[in-house]
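Got a structure for you, written out below as structure tokens; questions coming shortly.
Removed from the display is one protein chain of the complex; every other protein chain stays in position.
And now, chain A:
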Amino acid sequence: MADVPSNAPEHCPGTSSAQAGKSSSCQGCPNQAICASGATKAPDPAIEEIRVKMASVKHKVLVLSGKGGVGKSTISTQLAHGLAGDSTTEVALLDVDICGPSIPKMMGVEGEQVHQSGSGWSPVYVEDNLAVMSVGFLLSSPDDAIIWRGPKKNGMIKQFLRDVDWGQVDYLIVDTPPGTSDEHLSVVQYLCGAGVDGAIIVTTPQEVSLQDVRKVIRFCEKVGLPVIGVVENMSGFLCPKCKTMTQIFPPTTGGAEKMCLDMGLSFLERVPLDPRIGKSCDEGRAFLMDVADSPAAAAYRNIVRRVTEYCASRRHQGDAD
């Protein structure tokens, strides 16, 4: 059962919404009576199906930020590459940014297709132990725009979580769009049965970004999502010629570290700006491996280590319970 029936009017609030059957757009909809009865607001059966599906996935990590363009997808891809650097670790990367999917390009698998098999959608494999899924694989041309309202995006996310055949996976990393809206609520709700290990929050140093990121931290509190820690990205730029460090995005209010201190969160790492990161992403190459001796790569490796440690400690806690 999709969140929006195919015969619903354009502005359908979604069958599980509090407005279901009551909003002005429900007038005349053939499903209005059943929606208004409340029957559709029962927990979505997909939550249980997703829990069963996710039993083969050990750890689930979300990458979030209230602000756009701070490097969520870059951090997600480097984290995926870093974890998959150990050939015994199976890694999956899911891109739930429906309107702006960047993961296929950054992973160098743009233009690939997703295949349907008996056990669901087969993800695209970047390495033997690194699988990727994104709405980008479902588009026919790079010009294709997905102009979808919330309920339709939610349906897609549900399919991604329920119908992708990931197989045995150690880490599932979920890259999200900016904000605190449909996509985020859906991921968290659909995964509530399966359980999420936690979220990595990405920000840039300046207050304009931090103020959006504090909202996303409030969101995590509201929905009971543990925060693994905060990454400060684009933290200073080292001029390749004179080696002077410039804070292009100045941390006027103390940056992410101060915010973590104030809010009682772990500060994971500072990643500097490096023109080679953007270039690697554009070319779909793994920066972490290509320029392994750079300060940014060292920062990424540290993030990978912190995430592994966090997940391992959660596993132990889980065993003790």
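In this text, a residue touches a chain if its C-beta (ideal position, glycine included) is under 8 Å from a C-beta of that chain, and two chains touch if they have at least 3 such contacts; residues count from 1.
Assume contacts and distances are computed from a predicted model.
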Among "RNA-binding protein 48", "Vacuolar protein sorting-associated protein 35", "DNA replication complex GINS protein PSF2" or "NUBP iron-sulfur cluster assembly factor 2, cytosolic", UniProt-listed name of the chain not shown: "NUBP iron-sulfur cluster assembly factor 2, cytosolic"
Sole contact to the chain not displayed, among A:Glu112, A:Glu207 or A:Glu257: A:Glu207
Full-complex contact with the absent chain, from A:Ser23, A:Ser76 or A:Ser235: A:Ser23
Residue, one of A:Thr15, A:Ser76 or A:Thr180, that touches the chain absent here: A:Thr180
Touch residues of chain A, complete complex, unshown partner: 11, 13-14, 17, 19, 23, 66-70, 73, 98-100, 102, 105-106, 142-151, 153, 177-182, 184-185, 204, 206-209, 211-212, 214-219, 222-223, 237, 239-242, 244, 246-250, 252, 273-275, 278-279, 281-282
